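The complex appears here without one of its protein chains, the remainder shown in place.
Labels for the chains are A and B, by order of writing; each one numbers its residues from 1.
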Amino acid sequence: MKKENFLWNATKTGLLGGAIGIFLCLVGMVEIFNKRDVVEGVITLGQFVLLATFLSVGLAASRRTSNLLGQNQSRLSLISGLIAGLISGLLVILLVVIGNQVNLRAVFLNASPALYDLLTFKRSLSGIWILPVTGVITGLAGAAFLLLPEAVRRPVSRGVLFLIFMALFSGLFRVVLINQGTLWGVIAKGLFGQTGVTLIGAIFFFIVVVGLNVFWSSKGSNIQTTLNQLPQKRRAGLRIGLFVLIAIIALGLPQVSGPFIAQVIVIISLYILMGLGLNITLGFAGLLDLGFVAFYAVGAYTVGLLTSYGPFGLQHIPFWVAVPIAVLVAMAFGAFLGLPVLGVRGDYLAIATLGFGEIVRLLAGSDFLAPFFGGPQGVIGIQKPCLGILGTFLSVDTPRICNGIELGKPQDIYYVAVVAALLIAFVAWRLRESRLGRAWMAIREDEDVAEALGVNLVQTKLLAYILGAAFAGLGGAIFTVLIGSIFASSMQLLVSINVVALIIVGGMGSIPGVVVGAIALIGLPELLREVSEFRYLIYGLILIVMMQAKPEGLWPSQSTRRELHHADADNLTAETLV
Amino acid sequence: MKRLFTLLSLVVLASMVLAACGGGAAAYECTDALGCVTIGPDEPVHIAYWGVLSGADGTLGEDSKRGVEIAIDDMGGKFHDHDILLTTEDAGCTPEGGATAASKLASDTSLVALVGSSCSDETVGGIAAITNAGLTTISPSNTRPALTDPSRGPDFAGYLRTAHSDAFQGKAVADFAYNVLGVRKAATIHDGSAYAQALQQVFADNFTALGGEIVAQEAVAKDATDMRPVLTSIAAKAPEFLYYPVFVAAGGYITAQVREIAGLEDVKLAGSDGIFTADFIKGAGPNVEGMYLSSPDFSAFPEGYKAFVEKHNAKYGGAPLSIFHAHAYDATGIIFAALEKVAVIADDGTINVPRKALRDAIFATKDYKGITGTLSCSASGDCGAPVIAVYEVVNSDPASWNPQDAANPNPKKVFP
Partner (left out) sequence: MRMTFTERFVDLAVSGFLWGFRILMVLVIVLGTFFTVRAGKYTGEQWIDFVVFGISQGAIYAMIALGYTMVYGILRMINFAHGDIFMTGAFAGYFTAVWLNSIGFVNANPVLGLIIPIVAAMIFSASIAMLVEKIAYRPLRNAPRLVPLIAAIGASFFIEYAFRGFFGPGKYAYPPIKVLEGDWVIFGINILKVQVVVAVAAFIMMGILYSIVKYTKVGKAMRAVSENKDTAALMGIDVNRIIVSTFAIGAAMAGAAGVLYALVYRQIDFFMGFTPGVKAFTAAVLGGIGNIPGAMVGGMVLGIFESVGPSLFLEGLGITRAYQLKDVIAYTMLVMILLFRPQGILGERLSKQKA
């Protein structure tokens, strides 16, 4: 009886895997990812994605079988992995078979001859056996993987992950290293290809990581005990040393890596600033604001209008004066937008604030307000920040001369952005530990009880909006000088959703979580074009999966983690209480 | 995860430390104000195309990119025994996308010159980074007038274009409406994009200068679908000519719905190059017959253009996707013609390209025989030969779309 069950389980898993594989093909991921190599000349990202599917299918089937039949049925586990992989492969290749008979392309754009070539390894119908066989082998491998001892599993999986990471960013590393000089150039070209790591590079990285892992597992605990036994002063010294190291890297990074990485980091910092702002509104105070982009817009337009030398520039004020003004204006706006929705609860608040965000965008880009905001043409010619005295205003469309250092390039704005992000992170941290922070958390938990306990709802909520808006406004102010122009079409709802998503993924109410979320959700798509094509698809999937698996985020604050995992509530001790 | 990060930081730190020690000296003494590109004997000549390569406007960028590719093919894929390497950056038709793509290109010191961008927004966001990196870019399809305005500012020092400026396009349409169709009352609609708003304003200004009257200037949101209320509002002013230089989405809705509005049954419809594509015909439906569209004048292109179209058909299995491919071809040609003048070729095959000299040479292009005409570049970056034509759609079947067809063109040129 159980043996039949296990066959059925394996088949089900195989069918699911096949469906996922077909989905990936039809949605275009396989084809587009195919343009990027994992190991140049050996395997592409598209092929890897399919293989990964079969591998996971094998793994899942094997795990289910062990759950069903007990741990020692290794042969049956392997067989179930084999079956699952086979069925997945068959299902995917079915796509090609059908595609040859019926014109699937009339419906699914990606069911193209190029895709079929990919799936049959350029051998058309005579190659349809390749994929199922690959499925079998990888399914088997996946199942076998589960049977390996942990000591082998961990280094291997880490090695593969690191390899993928290196492959995805190989183009970037290559350019950066080549710019450092001939020696580095040679190393770079040896290890990294244009679109993926070279074979040598792959082997090299894999061995390095596996080696490190083996080293750590054998000597690691020793090292850790030694570290723990060091006197306090030395440990503190080590920590300071670590901070200094990170600071050197952070300071020197833009000089080494060039404008592109600096630009990406500025964008990440912008989202960190916005994330910290929304963290206050949503993470601390529990107010779901989907119109957050409005505050960013206010900060951006204020700085833009005040410092632009174009036709819409107002006063041609220096950047350093304009930024505090922008933050104040954003705060006022936060109060203005928060006032009407003070009494609105929960999900309604989300839609209402969404409406606000859209209203701001529509008004800013409208012809009606074009004399003030530039309309669809936007505001261009925004003066770059100047560490020095700005020369006098000459005429429209001529930038003012900077008698000092002009922070024009992304590498320069990088410093402004990082300093701002650190500053605001500090402010957010202090806020959280303050009385106001606790009032916010009280409101988030239960508004009525908080009110009964003496928390002034109106003031506290307003302050949440105001401070959240301030941070977002600062972010907008900095970003606008990076791009040098503002267009209302950039203030889309998608930006607000990005910020909400990155807080959720990073961990609501958690400051390091915001940084993690920003790097993951904003940095990665900027750096990987192929990923950016499917960015929102992956977002959607991540949000759904995270809500079920880890709703407290990747780096949550203690209270949130406890709240969302009831089982841990039994383990409360005095230290774990916030 | 933490370990990966530490490893990564160590790599970066190490590379920083060795940065001081690294660096090879070139045998050629580079005295150029913006630096030089050194291309070793086995290395390719690296140019890049940046523009919109994905999304709804992807055909625009893809079409121009093909123009560049065919130009490279026509040079034999080589420049003085060096392979020509073309890489691409997707700028997403937004200023932020342009800024990011530009900063990525600016980091790559092996680049000689660029063709791009596709959308004017991308240029606005990215040109500063490109100019500051010493690179020069020629756009095949930016049409915003301000980009080659003499007062455009130092950020644009590295920017030229072979496309026309919309200042000419709007004028041509106004000319056509007033003098050829003989209408005196016109209305415009734009979709909130900078392109459409600027273009309809140029039309309005020129039409009024000729003596016509603009009875209504309306706007819709880019994602609006129900055009009937705004069309009814326009109908109240009884225009004879309706010009909506928008993109495919809004254009389709307007055209499909316009004849349903009382008062607009006979109004003449016109659009511009934003909807000069078969996709528009699909969405617009039967009303599109008789509609006028403005675009660069293909028949004014010299003989070389026909050969280009044939090569395109052979290489890509179909007609060009959009309308700026020939401009991209010429942009590439101009770059390599200038490169020919300034490149210093050593005996061992190493090529040194002084950046400022290249930029100056491109700006100094005079009487270059391209396939869009005989091109000369002005000091403010205008290289295009701005001949705009107005075409009339004769068949609402999207499959029949072929403006370059000599025998049965659809749409058909009617002016000049």
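Note that contacts are C-beta pairs under 8 Å (C-beta built on N, C-alpha and C of every residue); 3 or more make two chains touch, one makes a residue touch a chain.
Quick caveat: nothing in here was measured; it's all calculated off a predicted structure.
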Taking the full complex into account, find the residue in B:Glu29, B:Asp42, B:Asp81 or B:Asp223 that is in contact with the omitted chain. B:Asp223
Residue among A:Asp37, A:Asp289, A:Glu358 or A:Asp412 touching the omitted chain: A:Glu358
Can you say which of A:Phe121, A:Phe243, A:Trp320 or A:Phe368 touches the chain missing from this structure? A:Phe368
Touching residues (missing chain, whole complex) on subunit A: 23, 26-29, 107-110, 286, 288, 336, 339-348, 350-352, 354-356, 358-359, 362-363, 366-368, 447-448, 454, 456, 458-459, 462, 497, 500-501, 504, 534, 536-537, 539-544, 547-548, 551, 563-564
Missing-partner contacts on subunit B, residue numbers: 54-56, 58, 192, 217-221, 223-226, 228-230, 232-233, 235-236, 248-249, 252-253, 256, 260-262, 279, 282-283, 285-286
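As a convention for this text, only the chains that are shown with their structure count from here on.
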Distance-wise, how many Å sit between the C-alpha centres of subunit A and subunit B, to the nearest whole number? 32
Residue positions on subunit B within touch of subunit A in the complex are 3-4, 7, 9, 12-13, 15-16, 18-19, 21-24, 54, 90, 94-96, 99-100, 103-104, 106-110, 121, 124-125, 128-129, 132-133, 146, 151-155, 190, 192-194, 196-198, 219, 221-222
Would you tell me which residues of subunit A are touching subunit B in their complex? 161-162, 165, 175-184, 212, 216, 245-246, 248-249, 252-253, 256-264, 267, 362, 365-367, 375-378, 380-381, 397-399, 408-410, 482-485, 487, 489-490, 526, 529, 533
